[in-house]
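Attaching a single structure in structure tokens format; questions to follow.
For this depiction, one protein chain was excluded, whereas all remaining protein chains were kept in their positions.
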Amino acid sequence: MSAIIKAEHLSFAYQGDEDTAPVQALKDVSFEIEEGSFVAILGHNGCGKSTLAKLLCMILSPDEGRLYINGRDMTAENIEEKDVYDARRRVGMVFQNPDNQLVATIVEEDVAFGCENLGIPSEKIRRRVDEALETVGMTKYARHATHRLSGGQKQRIAIAGVLAMRRKCIIFDESTAMLDPGGRKEVMDTICRLNREEGITVIHITHYMNEATMADRVLVMNEGSVIMDGTPSEVFSRADELWAAGLDVPQTTELLWKMKEAGYNVRLDIFDPEECAMEIARAISEKR
Amino acid sequence: MKADIAFGQYCEGNSFLHRLDPRWKIIFVLVYIVALFLARNIFAFALIGASIVGLWLLSGIKLGILVKGLRPLLFIIAFTAIINVFWFKGETPLLPDGWAVQIYLEGIINAGLIILRVMVLVTGTSILLTYTTTPIALTDGIEQLLAPLAKIKVPVHEFSMMMTIALRFIPTLIEETDKIMSAQKARGSDFSTGSLVKRAKALVPVLVPLFISAFRRADDLATAMECRCYTGGNGRTRMNVLHSTWRDGVMLLGILAFVAGIVVLNIFAPGYTFTM
Partner (left out) sequence: MGKIELQNITYVYGKGAPYEIKALDDVSLTFEEGKIIGLIGHTGSGKSTLVQLLNGLIRPDAGKVLLDGKDIWQEPKKIRDVRFKVGLVMQYPEYQLFDETVWKDIAFGPRNMGMSDEEVKKAVTEAASFAGVKEKHFNKSPFDLSGGQKRRAALAGVIAMRPSVLVLDEPAAGLDPGARRRILTRIKDYQRQSGTTVIIVSHSMEDMAMYCDSVVVMNHGKVTMTGTPAQVFSRADELIAQGLDVPAITKVARALKDEGVDIGLDIYTVNFAAHRLFGGDGIEG
């Protein structure tokens, strides 16, 4: 397995106006994303996770540090527009606001937009668009008007647009934040399926804990730095640190944590309510 | 629900006219308009009248929709009619001598023909274009027709991209306006009573957030487009390439026959010669 994205000591500051000091958004951030993995980046608003997303898709460039995409150093001095374009062909983004990323009025035309930009021949685009719509389960909406879709459906169209470009890695920048629970589930199901069945590398930026539990690996950010990096079980069992970072833990973890503090011998790395209940029952009978 | 208004006049359908190539349709409309202005006598106008019935039959659009489309023209129609009837100096007076005003037969006929022309102009172009072509197909058609102009640095692609994005965001912004108006109404804004100045002022709390949101959306969209490898029109392909079919050929013949008919009637048919 090779790293599709590698960040080394990334730092970034927003330059304020004359009378305000620059705001340090990222401080010395390093990590590697393996191809085919599902990584959640977790943090409260303003922790630097959105800035990180903008660096990864090269809308901003870091003040310091190196960023490698597919082994190519995107921060090198001799980097040209062509290389950026090339990297963007490999790493796609799905943004927060479903309304602001769809370009065309008709669903299939929007899915085709990226492919058209790449200069792919018409018949090939047609095939890819049909496939992509099939993958996200939106085939029957192909000729519908984009603005009439629900939030979850719009995000799935955005995902299809990325898929049609045959990208191997998708960054989701808080793509579920503006959706209702139904829409959120729709999008999360699609993301999980893409990762498992299509082998797409997923980087999911979010502040919803339960979404992070679905990932293979969780990076927790606070004040511009990565403060935790591990499997969901490892990360969520450190509930006190998460609370301190302005985050929540799943209710199951919170209850187990309270039991542990009350002197019960329980595991902390359980998210499923039924498993949690079994663990509690076990711990209670053990104590008796 | 309100956002539906924005989709303009397009009537869903699958008629002969719906299935024409938008590029050809634009050309047909131009030719049709020229033909309308070529007509010189009452027989040529009769042919024009027949043509509109023909277009209507080919479009499969309900008559009521066409009539509705003419309603905004009532004022212009009435105005031209009055001017023509009272100011036209013809040879056949209709009122006895000594009246303060005189009306001539030619004036009435002239007015009738002008009204017919205006009505056909509006209805015919609507049937050919806006009623039977989606805005997006229309934009595509314009872009591809004007494509040769890009060689002399006319920003054809940019123009069509602007149109596409505008069409995409009109419903979104209408919805947003609705929401902001509700929010300000909940804080006591009053849009429906008071003087004109007062009402215009009441719109400030709606327009400011609306503009700010439109800028934010534009910014987001630009980022999203960049991430989807958009670099302008160069080297871009399209999924849907427009194809001409036998229908376009048939329609072309029809239109040419129509033009020829008008010219022939102009020259050979006797009758009142129309002036304007």
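Letters A and B mark the chains in the order given here, with residues in each chain numbered from 1 onward.
The definition used in the following text is that a residue touches a chain if its C-beta (ideal position, glycine included) is under 8 Å from a C-beta of that chain, and two chains touch if they have at least 3 such contacts.
Given the structure is predicted, the values throughout are model-derived calculations rather than measurements.
Among A:2, A:45 or A:265, the one in contact with the hidden chain is A:45.
Which of B:64, B:98 or B:188 touches the hidden chain is settled by the complete complex: it is B:188.
Here the missing chain is touched by one residue of A:3, A:178 or A:192, and it is A:178. Considering the complete assembly, chain B touches the hidden chain via residues 1, 176, 179-180, 182-190, 204-206, 208-209, 212-213.
The set of chain A residues touching the chain not shown comprises 43-46, 150, 177-178, 180-183, 207, 209-210, 246-248, 250-252, 254-255, 258-259, 261-262, 264, 273-274, 276-278, 280-281, 284.
By definition in this document, only the chains that are shown with their structure count from here on.
Of all residues in chain B, those touching chain A in their complex are 3, 7, 135-136, 164-165, 167-168, 171-172, 175, 216-217, 220-221, 223-231, 235-241.
Interface residues of chain A facing chain B in the complex, by the touch rule stated above, are 57, 59, 85, 88-89, 92-93, 95, 97, 99-106, 108-109, 112-122, 125-126, 129, 145-147, 161-162, 165.
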